[in-house]
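Of the protein chains in this complex, one is absent; all others appear in place.
On to chain A.
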């Protein structure tokens, strides 16, 4: 771990200003990902802006009947929130499918969205990795890639985004509220938060330097049967090989978002029109353009089969 300076931010705008001032600054909230990465020197910020003291840890109703989730609401609190459990079941289920109780107690809503990939080559600083060290190459291509991405990836990077929560939020059309260094605020649809890797996989989001996530808002509830199905090699405490967040309405229409297969929560709205035709058609439309490696090609049929199971469950 490199030496760093540290400050506690007094307001969201002050935090954004402090972070924008220093290109090597990072926000720290729960620290469940960043601290590990700093210990391994995968992340080497020279300055940390602690946002834990900002009062961004409440969940409240929005005027239009939705929900506003503070950036610092812990995953445990969010999963257990009564209105989340009642109106946004897919979100609660996704949260509880992730990490461990201890980590969820600490991990925050904004931090979860911004967590970094679990590609093993990203985690070994002796290995080339375009995300960690731009231009050094991708070790995972042609290497151990079983866990990695099959769609939305590039020749420079096949890493996946590891979040479960974000997959559910994508299906719920969440909006990400931010504040910038100049104190201006904006709202980013979650679909536009994460970037595709292209030739710059080290740039993971569309946030401007210093821009701080202050909340995630959910539109008013849309009902339906809400399912989160996470497929993994062991029953708990493992990242998804494939996950499916589904909101299925009685008429067979619905929304599907996929995890474990792409650099961001993977949702193809146009493909959802295929849902009434069944999993095969919908999966084919969602996975159009996939480019798996020989080691992770199984994820394509796995998506289709898992989606099929989820749709059956929703109809049951």
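Rule of thumb we're sticking to: contacts are C-beta pairs under 8 Å (C-beta built on N, C-alpha and C of every residue); 3 or more make two chains touch, one makes a residue touch a chain; residues count from 1.
Everything that follows uses one rule, which is that contacts and distances are computed from a predicted model.
From the set "ATP synthase subunit a", "ABC transporter permease", "SUF system NifU family Fe-S cluster assembly protein" or "Xanthine dehydrogenase family protein molybdopterin-binding subunit", the protein name that UniProt assigns to the chain left out of the figure is "Xanthine dehydrogenase family protein molybdopterin-binding subunit". For the options A:85, A:106, A:146 or A:202, the residue in contact with the chain missing from this view is A:146. Considering the full assembly, A:302 is the residue among A:34, A:248 or A:302 that touches the omitted chain. Residue positions on chain A in contact with the hidden chain: 1-3, 39-41, 118, 120-121, 123-124, 126-127, 139, 142-144, 146, 231-239, 241-242, 298, 301-302, 305-306, 308-309, 312, in rising order.
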